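A single protein chain has been removed from this complex, and every other one stays in its place.
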Amino acid sequence: MTDLQVGHTQPEIEVEGLRKTFGRREVLRGVSFALERGGFLAVFGPNGAGKTTMLRVLATLLTPGSGSVRVAGHDVREDPMPVRRAVGLISHGPLLYPDLTAYENLRFYADMYGVEDREARIDELLDRLELSHRRYDVVRAFSRGMRQRLAIARAVLHRPRVLLLDEPHEGLDPRAVDILDGLLAEIRADHTFVMVTHHIGKGLELASRVMIVDAGRVVYEHAAGVDAEAFGAVYREHVQEGSAL
Amino acid sequence: MSATVQFAAIVRKDLIRELRTREVLVSVFLFVMLSLVVFHYAFASEESDLTFFTGGMLWVTFLFGALLGLNRSFAQEKDEGCLDGLLLCPVDRVTIFLAKTAANLVLLLAIQVVAVPVFTLFFVERSYVGDLPLLVLVVLLADLGICALGTLLATISMNSRARDLLLPVLFLPLIVPVLIAATSATTAVFAGDTGLGELAGRLVFLAAFDAVFLVAAYGTYDFAIGE
Partner (left out) sequence: MEASQVGLERAAPGAAGWRRLIGAPALFAYAGAALVAGLLLAFWYAPVDASSMGFSQKIFYYHAPIAETALVAFGVAFVAGILYLRSGDLRYDRLGMVAVRLGLLFSLLVMGTGMIWGKAAWGAWWAWEPRLTTFLIACLLYAGYFVLRSMVDEESRRASYAAVLAIVAFIDVPITFFATRFLPEGLHPVVIRAGGSGMEGSMLLSFLVSMLGMTLLLVAMIRLEYAAELLKDEIDDLKTTLWEVGQ
């Protein structure tokens, strides 16, 4: 499907009845939601609720067990290639090759995604993420914060329309947090985001919609607008006893 | 973003990584050298004319060396979580397969380029320089089969428990045809009875094996690597 008219109302992400089972364990039990283009969805929920699994399905790393999932106008099961081109993922692991330099890592991904202005784009990102001075250093020698920064560069290298973030602020030093937030603010318009996070403050600050997932189901989904304290109450109300935030 | 560019990117990435760490190259090479020494002592006796065993010794060594190398190269990918990064890319899974097979092939050949002359020095009496092109052809065709099948199986075993044990258990029975053909062809070259007809038969067989398994891998690799 292509963008035929300006102002078309096709949601950027459409999930309907998503179920996913691993062996005999049902991790996602019928998740449904939609996110319009330019939206920012913050996803909260206890550990093991299935948030990461959901993100991986959106990224095409996992196939849906049943249900339909459409991202950027394409079905993730029938048509995963265009989805991959349109999506960038920042996840727990940096997805970087430790024995390659920062430059070599980015060059690899640029080639894989077919980024046309490869050299310029790499320069631009290394600069933006304050890693230019480490361009030819092997990633194994990077600190955790630097690795995360490079991972961000990797994720946005191919200018994806949709960004999927799995607890991106985890383990970042304050400088890196600022850089990430700055970057997100910069590309906020016209990009669509799904962010899994435990940071109520950050999540609410950035989000246009908020969702709580518990035990594989969506238990709350609403436009953002409450403050952190009120949301804390909402969370406790919807999540079962004994689940930690 | 053509498949060729992606293919080259993956091969380049794997080779750079290997050249920088030399993890696989050095250990497998040492293993190969040590095997030759072990063979000498294992078969040492009064009448130590091992000419008719030469093909066998060489290929047993390369098979086990390849197993070690394959295990290692996939372990790296998996342990560092990089596999996800690769799977996120809009790349055909078959391109990944071909690229990894090619990279493994290059590494195997790099080891063989040194190992075969050393082996010749230790065990082969006849000068087979005239038949060298034939030997090269045998080695290339056998290597292709080993790497294609090995890459497919290593992809499966990398996602399983006890992957170091699983790969040989699956790989060795399947590679027996290659072992048979390559061994007899190599011995023929080393011993000097290169009846062209017979040798040609072995070569055709190896080529056919390679073709069949490349097609099989093409059809099944999506399932071996994805979820």
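For clarity, chains are labelled A and B in written order, and residue numbers in each chain start from 1.
Going forward, a contact is a pair of C-beta atoms (placed from the backbone, for glycine too) under 8 Å apart; a residue touches a chain by one contact, two chains touch by 3 or more.
Predicted, not measured: the structure shown is a model, and the values here were computed from it.
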Contact partner of the left-out chain, one of B:A115, B:I156 or B:V189: B:I156
Contact set of chain B toward the excluded chain (per top definition): 149, 152, 156-157, 159-163, 166, 169-170, 172-174, 176-177, 180-181, 184, 201-202, 205, 209, 212-213, 216, 219-220, 223-224, 227
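Here is the rule we go by: only the chains that are shown with their structure count from here on.
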Inter-centroid spacing, chain B versus chain A (mean Cα positions, whole Å): 40
Chain A residues within the chain B interface of the complex: 59-63, 81-82, 84-85, 87, 89, 91, 93-100, 104, 107-109, 111-114, 138, 154
Residues on chain B engaged by chain A in the complex (per definition of touch): 1-2, 5-6, 8-10, 12-13, 16-17, 20-21, 80-82, 84-91, 226-227
